[in-house]
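All protein chains but one are shown at their positions in the complex.
Letters A and B name the chains as they come in the text, with residue numbers starting at 1 for each one.
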Amino acid sequence: MASSGDKSKNQSGDQKEKKRKESILDLSKYLEKTIRVKFAGGREASGILKGYDPLLNLVLDNTIEYLRDPDDPYKLTEDTRALGLVVCRGTSVVLICPMDGMESIQNPFISQD
Amino acid sequence: MASGLDSFVNHTVSIITSDGRNFIGTLKGFDQTINVIIDESHERVYSTTSGVEQVMLGLHIIRGDNVAIVGLIDDELDNRLNLANIKAEPLNSVVH
């Protein structure tokens, strides 16, 4: 009796926190758009987002992998390879950003050395 | 003996990260995974040639994965140190 009262109060508390299970990233806005994904371990890829789940597993179409310099694993080269339709494991996704609006720029930090 | 970092809060601490860097600052907060908030922080860079270099960094949150050591600093003792004369090998990064 008292405990059920507690649960209903906690539910209203949960709603105030806006359902903790929901991700802070709403991937539905990127569906059918090209996104750039970086993975733990240094790989980078871009593709059209076809699907996703709350664990951040992704389905990308027309995927291009950006290859790294074999000598310096942190340096990106111009090389790419096409991967087609892929499923990306959410556990190793470290960064997601839309390709649309992304551009390479000159040093924007004027005061920095 | 304190089992947590509670006693260090609002005191000057030295944080050694897993890549061998040393940060000195005021510990403002921490959590179970040892993510730490360090205020007015500066990094001390040790070198065998020149004296210690201090780089001002301000307010930082350092993720617990990267924290190796959190040490309480005795401000009196620290102020007596003449950093320009101290030469030391820089620390190596953590090896598992």
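Heads up, the rule we're going with is that a residue touches a chain if its C-beta (ideal position, glycine included) is under 8 Å from a C-beta of that chain, and two chains touch if they have at least 3 such contacts.
Here is the rule we use: contacts and distances are computed from a predicted model.
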Checklist entry - Hey, which one's the missing chain according to UniProt: "Lymphocyte antigen 86", "pyruvate dehydrogenase (acetyl-transferring)", "GID complex catalytic subunit 2" or "U6 snRNA-associated Sm-like protein LSm4"? => result "U6 snRNA-associated Sm-like protein LSm4"
Item to check | Identified contact with the non-displayed chain, of B:G58, B:G71 or B:P90 | outcome: B:G58
Item to check | Option from B:F8, B:F30 or B:Y46 whose C-beta touches the chain left out | outcome: B:F30
Item to check | Touching residues (missing chain, whole complex) on chain B | outcome: 28-33, 35-37, 39, 57-63, 65-66
Checklist outcome for this item: chain A positions in touch with the non-displayed chain are 2, 5-7, 9-14, 16-17, 20, 23-25, 40, 42, 74-76, 93-98, 100-108
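As a working rule, only the chains that are shown with their structure count from here on.
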Item to check | Centre distance in Å when chain A and chain B are each reduced to the mean of their C-alpha atoms | outcome: 32
